[in-house]
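Okay, structure first, notes after.
The complex is shown incomplete by one protein chain, all other protein chains being positioned as in the whole.
In this document, chain identifiers A and B correspond to the written order of the chains, with residue numbering beginning at 1 in each.
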Amino acid sequence: MKGPPVDQDTYYRGIPTLPYDLVKEFVLALVGSGIIIVVLALALSSPDVPPLTIQTWAQQDPVDFVTTATSELAGTSFSAAYGPPYTDGSDSVQTIGPFAPQAWAGNAVHLDTAHDFVLGPLGDASVGNADLAAALKTYNGADTTTQQGWLTAYTTALDTATAQDGQVVVASGDYGPVPVLMSNLLGVARTGGLDGLLLAGGQFFATNYTRPLLFMGDGGYLAGLAEDQHLLGSQWGMMNETGSYPGQAWLWLYSMWYQIPPYNTAPNADLLVVLTMLVVTLLLAFVPHIPILRDIPRWIPIHRLIWRDYYRWRRRHPSPDPT
Amino acid sequence: MTSPTEPPGPALGDGSWTGATRRLLERLIPLDHLLPTRQPFFVGSWVYVFGVVAVTALVWVIGSGVVLAFFGPGWWHVSGVGHLVNSIHFWSVQFFFVFVALHLWGQYFMASWRDGRAATWLVGVVIFIIGLVTGFTGYVAQQNLDAQWIAINAKDGINATGAGAFFNVLDFGQMYGIHVMLLPILVTMLVALHVLQVRMRGVVKPIEVKASSSGGNPPPTAAP
Partner (left out) sequence: MDTPASYVQVGFILISLPNLLVIIGMLVVFVAALVAPFPGHRGAGEDGDDLAD
C-alpha cells in the first residue's frame, strides 16, 4: 500500500527532534494576539466618519448639487456617459486594442440619469405642486434641441452661480423651465427626500445603493471631503484610512502603479493596473517554478540566520547520504 | 481496526467506499502527523510562529465578525459596545495582514516550496488574494464615508475588467452577503487545507548545499 505523500521518517532521518507543543503554541498565540488586539481596540478605537448624504450635500453646496443634477439631465455627467455596466455610452470603457472585457460584459444596470436622478423624482414631487407640474410639462413637451439649448445655457451660467439662503442664483438668461426643475429638486434633496427616492426606486426594501452613490460620485462635494482625508488616487488614497488610522498598507503595490508612467497618464489605467497585478500575482503563485525568483532565497541567505543552529550542527554531523 | 460499535468478524470488503475513504485519510494524514508532539530541532526559530499568529488573528477577525453580523450592519454606528467590537474587527484585520505578510517573507526566504511543497505555497498565495477580496468587501460594507468613497473609486477598476457587470461594489446587499458569509467560509476552508498540507508533509528541511531539493539548480561548490 502506498504511504503518505512524504514519508516523514525517511525525510527527517538523522535529524534530532525536540518536544514541540503545537496546541499550546496555538492557544498562547490566540491569547497573546487577543490581548494585543483588544488593547489596541480599547486604546485607539476604529474610524467611522459618517457617510455623506444627498441631503447634506444639497444643504452645504447647493451650487455643486445643481451643477451635477443639470449634467445628469443633460446626459453629460460622468455616470451618464460612462458606458457598461451602467449605461449605453462608452466614455469610461477601457480597452487595450481589441481587448475590451468591459464592453463585452455589457450594460447591467440600465441607468438613465435624466430620468432616474432628475425627472423621475420630480415627477413624484410634482403631485400637488402645480408650478413644478407645469415646468415638467414644458420641459418634456420641448424637442431635444430646445432642451439642450436650455441645459447648455444653464450649465454655463452655473459656472458663476452663487448660493443665497440655500438657493442657487444665476445670471438671468433663457433657461426655460430648467431653473424651476432644479430649485424643486434642490428642495427635495434638502429634506432628505432624494436620498430615499434614489435608494428605494419605487420599492419598499432596498439594499442597492448604485443610484445614490453614482449621483454623489458625479459631484465635487464628496470628492472634496475625500481629499481632506487624503483618499484621492493621486494621494495614494487606496492605501489610506480616514483620520490617523493605519489604512491598507498591503495595497502598496496596487496603488504604486497609478503614480508612475505609463499608468499615471493612461486613459485605460485601471485595466492596465489590474492586468499588471494579475501578472504579479501569477508570478508570486508560481515562484516555485520560476528561475531567478525561486533562487533568490539562496542568494540572499536569510535562511543562514533562521537555521544557524542547524548549520552549526551539520558541520559536526555531515549528511551521510547524497540526497 | 474496527470501531467499538462494529461486531467482530470480517469488515466490509475492498468495495466499501467508507473503508476506502478511511484508509485514504489514515494514509494521507495519520493522527501523529496531524498532531505531532515533536518537531525537527531546526524549527526552533520565531519565524515559524508567524503562520500560527496569522491564524489566531483570523480567529479574532471571524469571532468579532460573527458578533457584528449577529447585531446587524447598523449596530456599531450607534452602540458603544458595537463600536468596540468593530474596533476589535479592525485591529485584528490589521494583525492578520501584518502576520500573513511576515509569514510570506519568512517562507519565501526559507524557500519552503521545496521537496514537493509547491502546492502548499500556491494555496498560501490564494489565501492572501481571497483575504484581500474579503477585506475589500468589508471596507465597502462599513456604511460610512470611507465605504462610500472606496466603492465609488473601486468600481472603475472592477468595471474595466468586465466583472462590474455582476460584482457591483455599489450594491451594499451584495457586498455584505459576500463579506459575512461566502468569503469567510472560503478563507476558513483554504486555511484548513493549508494547515493540513503543512502537517501532511512536515516542515521543509533547511536549504542544503547539495542538490537535493526541487528546482534543479547546480550545487554551489562551497559547504555552508
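Keep in mind that, in the parts below, contacts are C-beta pairs under 8 Å (C-beta built on N, C-alpha and C of every residue); 3 or more make two chains touch, one makes a residue touch a chain.
Nothing here was measured: the structure is a model prediction, and the numbers come from that model.
Across A:T70, A:N184 or A:N240, the residue that sits in touch with the chain not pictured is A:N240. Listed residues A:I15, A:A81 or A:A105: the one in touch with the omitted chain is A:I15.
Contact with the omitted chain, checked across A:L73, A:V180, A:M216 or A:I306, is made by A:I306.
Considering the full assembly, B:Q94 is the residue among B:S64, B:Q94 or B:T120 that touches the omitted chain. Not every partner is drawn; the one left out touches subunit B at residues 32, 36-38, 40-41, 44-47, 49-50, 94, 98, 101-102, 105-106. Take subunit A: the residues that touch the chain left off the picture are 8-9, 12-19, 44-45, 47, 49, 228-230, 235-236, 239-247, 249, 256, 259-260, 302, 305-306, 309-310, 312-313, 316.
As a working rule, only the chains that are shown with their structure count from here on.
Centre to centre, using the average C-alpha position, subunit A and subunit B are separated by 25 Å.
Residues of subunit B that touch subunit A in their complex: 23, 27-30, 33, 35-45, 47, 49, 52-53, 55-57, 59-60, 76-77, 83-84, 86-92, 94-95, 97, 101, 106, 108-111, 113-118, 121-122, 125-126, 129, 132, 135, 139, 142-149, 151-153, 156-157, 159-166, 168, 170-174, 176, 200-202, 205-208, 210, 212, 214-215, 217, 220, 223-224.
Looking at the complex, you find that subunit A touches subunit B at residues 1-6, 8, 11-12, 15-23, 25-26, 29-30, 32-34, 36-38, 40-42, 44-52, 84-85, 92, 94, 101-102, 104-106, 108-109, 207-210, 213-214, 216-217, 222, 225-226, 229, 231, 233, 237-238, 241-242, 245-246, 248-251, 268, 270-271, 273-274, 281, 284-289, 294-298, 300, 302-304, 306-307, 309-311, 313-315, 319, 322-323.
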